[in-house]
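In this view, the complex is presented without one of its protein chains, the others remaining in place.
To keep things simple, chains are lettered A and B as they appear, and every chain counts its residues starting from 1.
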Amino acid sequence: MVTLTSVLAHWVKTPANRYWKRRRVFIESGHFYGRSRNCYAIAIRRLEKAWTNAKHGRADLKKTTSQTWQSRISASTESLGLNYFPFAHGLAHQQVALGKKVLADLAWSEPRSFRSLVELARNDACKDPAHIGEPNENVILGSEGVDK
Amino acid sequence: MLRVLPSVARSLASSLSVRPLTSKAQAVTGEIVDQNRESRVIKTVLGAVNDQIEKGTHSRLFAVIYLHGKQFKVTAEDIIAVNTVMPVGIGETIRLNKILLAASTDFTLIGRPLLDQDLVRVYATVIERTLGHEYRIFKFRQRTRYQRSYFYRQNYTMLRINGIEIARPIDQ
């Protein structure tokens, strides 16, 4: 009998290794359709494709969520008579650092706060002579929130 | 005589009961009667807000906080999952300092970019520190026998928002 070191013994092919190798794959392919669920050679190919798809999907998700937020914000601002880009530019000019995620949330859940943000941006945009619009008188620029 | 925007003139006319301006040509040049109007409006509006704050009659507050590069809209009793490891023990209460916006139903305080630390206070308790699910990053190239797979689990810290309070009247 050949006695192997613990390092080499790890690489010995036994029926037990074969079983667990397959089992690890079948656990993940359990919800596939047809023979790709239970036949190893098909399952592993399907699974590798699924993993690469998931990897690309994670990158795409970031892009699509960002687009969704932007379209939600622009829908709300346009109903108040201001386009998205003057709104975003006005907020940036007024040093308001709210992000797209929060603005999209405020647009549907807190309409009054969102309206005040739009008025703030509109006040800023009205200083531009190219912009045709009316400033709102109710915006109060106090010294409270300004970063000193 | 001062040259003001037509909308300003119109709103002035409505608020101060000056002679109503009918045609557009007249509206271009309006007369400002009340020089102290701006400060008077500010006083009444801020007074109404401060009245609510002092008596505590305002509705439930919400705030937008900045934490670890992300912004969260929170109210009391919320849970948020922050994608980081915080050097805070489980069950300890912390105060969140970076507040971008605080509002109730009747007023909105917008920080430019942050609100004063003494004005709005947001407290949170760390309730859990855990790991997220397992990401598999599988790399594969055709016709070369190249394939690698990497694993990653995100760290999460769950915070319970205990409450939001406005500590003092604004603009004082």
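Remarks
Assume a residue touches a chain if its C-beta (ideal position, glycine included) is under 8 Å from a C-beta of that chain, and two chains touch if they have at least 3 such contacts.
Methods note: contacts and distances are computed from a predicted model.
Not shown: a single chain whose UniProt protein name, out of "Origin recognition complex subunit 2", "Large ribosomal subunit protein mL43", "N(6)-L-threonylcarbamoyladenine synthase" or "Exosome complex component RRP4", is "Large ribosomal subunit protein mL43".
For subunit A, the residues touching the chain absent from view are 24, 26-28, 30-31, 76, 79-80, 107-113, 115, 132. Against the chain not shown here, subunit B presents residues 6, 24, 28, 59-62, 72-75, 77-83, 90-91, 103-105, 125-134, 151, 156, 158, 160, 162.
Here is the rule we use: only the chains that are shown with their structure count from here on.
With centres taken as mean Cα positions, subunit B sits 21 Å from subunit A. Across the complex, subunit B is touched by residues 48, 51-52, 54-55, 58, 94-99, 101-102, 105-106, 109-110, 112-113, 116-117, 120, 126, 134-135, 137-138, 140, 142-147 of subunit A. Note for the complex: subunit B touches subunit A at residues 5-8, 11, 41-42, 45-46, 62, 64, 66, 70-73, 100-101, 103, 105, 108-116, 119, 135-138, 140, 147, 149, 170-171.
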